[in-house]
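The complex appears here minus one protein chain, its other protein chains still in place.
Labels run A, B and C following the written order; every chain starts at residue 1.
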Amino acid sequence: MTHRRTMLAGMLGVVFALVFIAGPVAAQNDQFFPLLVYRTGPYAPNGIPSANGFRDYYDMVNKRDGGVNGVKISWEECETSYDTKRGVECYEKLKARATVVHPFSTGITYQLIPKAAVDQVPLWSSGYGRTATADGTVFPWAFNAPTTYWAQASAVINYIAQQEGGMDKLKGKKIAHVYHNSPYGKEANPTLEVLAQKFGYELTLLAVDHPGQEQKATWLQIRRLRPDYIYMSSWGVMGQVAVKEAAAISFPMDHFIGNWWSASEAEVVPAGSAANGYKGATFNGAGPNWPVHQDILKHVYNGDQAKAKENNWGEVLYNRTLVGAMANLEAVRVAQKRYGNRVITGAEMRWGMDNLDITAARIKELGFDGMMRPLRITCADHEGSGPVLIQQWDGAKWNPVSDWIPVMRDVVRPMIEQSAMEYAKENNITPRKCE
Amino acid sequence: MIYLEAGQYKTTYEDDQAIFPIAQDRYLVLAAVLVAFVAVPLVANEYWLQALLIPFLIFSLAAIGLNLLTGYAGQLSLGTGGFMAVGAYMTYKITTAFPELNILLVFIFSGLIAAAVGIVFGLPSLRIKGFYLAVATLAAQFFIQWLFNKVAWFYNYNPSGTITAPPREVFGVMVTGPEATATVRYLVALSLLVLFALAAKNLVRGRIGRSWMAIRDMDIAAEIIGIRPLPTKLLAFAISSFYCGVAGAMMIFLWLGSAETLAFDINVSFQVLFMIIIGGLGSILGSLLGAAFITLVPIFLINAPALVGVHMEVALERHIESIVFGAMIVYFLIVEPNGFARFWQITKQKLRRWPFPY
Amino acid sequence: MNSNGKETLLQVDDITLSFGGVQALSHVSFDVAKGEVLAIIGPNGAGKSSMLNVINGFYHPQSGTVTYKGRSHRQMRTHEAAAEGIARTFQNIALFKGMTTLDNIMTGRNLKMRVNFLWQALHLGPARREEIEHRRYVEHVIDFLEIQAIRKIPVGRLPYGMQKRVELCRALASEPDLLLLDEPMAGMNVEEKEDMCRFILDVNDEFGTTIVLIEHDMGVVMDISDRVIVLDYGRKIADGTPDEVRANQAVIDAYLGLSH
Partner (left out) sequence: MELLIQVFVAPFLDMAGSPVFLLEVIINGLLTGVMYSLVALGFVLIFKASGVFNFAQGAMVLFAALTLVGLIERGVPGWLAIVISLGVMVALAYAVERWMLRPLVNQAPIILFMATIGLNFVLEGSGQIAWGSNVKELDIGIPDASFDVGGILLNEFDIYAALVAAILVAGLAVFFQKTAVGRALRAVADNHQAALAVGIPLKTIWIIVWSVAGAVALVAGIMWGAKSGVQFSLALIALKALPVLILGGFTSVPGAIIGGLIIGVGEKIAEVYWGPVIGGAIENWFAYMLALVFLMFRPQGLFGEVIIERV
């Protein structure tokens, strides 16, 4: 035992000595992108394709173009396991060199919003995070373009109205929102409530607790309620269980619409044939049949399609982060136009993002034609109110089943501004002026 | 012969009952406190403070809290996360309602509310014991988490239900909120920890500590010598929850800056329990050592491959971290089942004779 | 006042106690005079420990009353009994294994300590004074029982005889009026037994404590007790001075019927 004890003491000593050596590494000559990923844990099925999208796009641009205007791109993954506390460590480790941070978790985003402003690191939570950050006057360092949960909810209501034949037809319809019982899941509720008042549909809110493997009670309630439409904000295992349960009670799947985090391969593939007909919102086209995917296949995977598919090539979440990575690089280019073709700092990046304007022509040039809509961010508007597409799962792939549906900016924007003002008041922030 | 006790005679009961009767212990603790207050702020960068030291301090406080309840009073609890949430949400609620109130006072008030909640959930401990009680305290954990997630009043009706630490000053220095520097937050957390650790140490070496340990070691005999189980256990629940509540408040206001109820989920309860078991049940020092182990070792393990120049997939790194960490726990338990505190005692005994083998 | 002209401290009247179908005590009555050393003897399973448990309120009898210091109780709560000055030791040692000897004995002073937890957390002023004042008393008892050398040792590491002594010390620390000893000499060797006898008599002498003890060793019982009560199958079969009891036919029968 004596030797063991000595060994133990030795090991502990080494551990604690080494911990303090660890720390941020000095700046480099690359345009550095920290990737807060989660390839493990309960949300890994969502985290893996997201992480791969970022990685593959940066890799491809390095190999195809040699970087952005001659500046090489580098990145480093840090595993958060979707845990806020691990997120802190990752952020602290990587922030010194960070161009922009995509936290990829609502919890981590909320936590970084106040910090980012002090550290001068822009945050980009595209399509998640705190909806109020769409107001760039209160949140100069946080962005959530191309669109937000609230905008999305309004677009989905728009879509339902289209299906029913007009806004007036919403009156008396029953819509249920099945949501992940977390800040993320709750985000859509206020919008849905405001719109229920406005259009006269009957809204039922049904919460499902993390992780959501067991939802019998929720679906019993739905079976009794018989809603006309179900809107779902799920995450992780919850989505596929819900899809299966919906099929089990013979709910018409084309009246079951997931939000953009609830409509990826992770929800439908494990659910098997039960998922056929399930719909979901998105702000990017799915599938690998876009020009940019061909570039990735060629430069990253040397034409090996099987290997590319193993790495989620063309999946919904993969495509979403491809667009995110591309938009990051576009913002770098905007900043380089002003500050010169060199490594851009976080503060310069923020200026680039404030002035980001990805036009239809530019989208085509980049190989994203048809996969996304033009995106324009301004100093005051960090969202861009991008439109939403509805896609449907056919058992093998996601197919678009709608046009790009506009969001109800007239309803949503005042809510955002009000929420941002409340935040400003609580945290003694003076909103900046935007010309 | 570092720990030579010979020659240290105690002539009064006061000396004998001093908090650290051995002189070397006194110097060691004094030195540690000095280093923590003076040296660390001078040399530590933000990564050290924010990623390692502040969480360590906060979890130490929570671990001391749980150790009072579980290690000293023998009541196994898995409601720590819930009680921490009470502290955090109450602090948010009070400080947004009365922005002028000193934030440190608000921590204390919130701790008191957590103590009240602890008393309520401690009531079943009169009848329920051991693992049954542990699982019963999960009711507190899940109920509290649900409550703060569901009732909008607790998070001032904001749309997502997340609380954010607003900027607050103490004596003109920004203590919470984004403008508060990591060093200031570290020093505040450290002061609170030192203060409360001292109080805990005082409690456990006096009448209350003895009645807790009596209840823990043999509740029937304790009752027969006149220690009333219910008030004694409830006091343990109250004080433990107070500590956890303050730790929870610190977690949001001095460390994370913002959180949802998920930050206080069941894993936190488990983690704090791991800390006190691996650190040593019934030891204040053990709580600190356990907190250091559980918060720092995973961070070390995840960064270790990069430190020695090995680069691997993050997922693989994470899995290896998990395996090594798990194996370390089992290994340490086999070598020293009574935790690091006991290990330290044995080391001290060895040092007493060092460098002589016998 | 009882027949001997001494003041009665404890009076047990018509106690009946049963667990499920098992009758542990039936209609047992006796009284204990102040300052007396009373022994309860009887074969295994005669209900001796149950009797002590009734006196200090751990068991609640189905019928009968316990009158202590002139107050009748149908059901005494254990902590009330302790507060009223009843202390006891146990057949199977009931020390607090994780604590040192000193801490174990200090728990005996618990009821007499008043300072609230806030002062204790600070360990200043009243809390400090109180600790020292009670420590002084405890040291007195420690000296009395001659266990100075093991003060700081966790009780779990002490030999059996020492543990018994510490337990007695803890009971004495509470300055009891009535001390219940459940087989204080079980498992001891002759020297230890002699020590213990001496301590019991000294306690009785010096502190004036009334003692009720259960013991198997007849020699010891006859030597130290003023009076002896014999229980058999939950019934009292004899009550008198050691000599009287020794001569009692019912007692002889009860003991001969067993292999003792």
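The criterion applied here is as follows: contacts are C-beta pairs under 8 Å (C-beta built on N, C-alpha and C of every residue); 3 or more make two chains touch, one makes a residue touch a chain.
Please read these numbers as outputs of a predicted model, since none were measured by experiment.
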item	value
Residue of B:Leu112, B:Ile128, B:Val170 or B:Ile346 in touch with the missing chain, whole complex considered	B:Ile128
Selected from B:Val173, B:Leu195 or B:Leu316 as touching the chain missing from the view	B:Leu316
Among A:Val138, A:Val208 or A:Val300, the residue in touch with the chain that has been omitted	A:Val208
Chain A, residues in touch with the chain not shown (by the definition above)	39-42, 44-45, 48, 181, 205-209, 211, 213-214, 216-218, 220-221, 223-224, 236-237, 240-241, 244, 248-250, 266, 269-272, 274
Residue numbers in chain B that touch the chain omitted from display	76, 124, 127-132, 135-136, 138-139, 142-143, 145-146, 149-151, 220-221, 224, 266, 270, 274, 277-278, 281, 315-316, 318-323, 325-330, 333-334, 337
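We take it that only the chains that are shown with their structure count from here on.
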item	value
Higher-contact pair (C-beta pairs counted), A-B versus B-C	A-B
By mean Cα position, the chain sitting nearest the middle	B
Between chain C and chain A, distance of the C-alpha-averaged centres to the nearest whole Å	73
Computed distance of Cα centres, chain C from chain B, in Å	41
Per-residue overlap in chain C, given as positions that touch at least 2 other chains	none
Multi-partner residues of chain B (at least 2 other chains)	none
Complex contact set, residues of chain B against chain C	13-14, 17, 19, 199-200, 202-203, 205-208, 210-211, 213-214, 216-218, 220-228, 235, 239, 282
Contact set on chain C toward chain B in their complex	56, 58, 78-79, 81-83, 87-88, 90, 94-99, 103, 106-111, 113, 115, 117, 120-123, 127-128, 130-132, 135-136, 139, 170-171, 174
Chain B-touching residues of chain A, taken from the complex the two chains share	1, 4-5, 8-9, 12, 15-16, 18-24, 37, 39-40, 44, 48, 77-79, 81, 84-85, 88-89, 92-93, 106-107, 110-111, 113-115, 117-118, 130-132, 181-184, 186-187, 189-190, 207, 209-210, 419, 422-423, 426-428
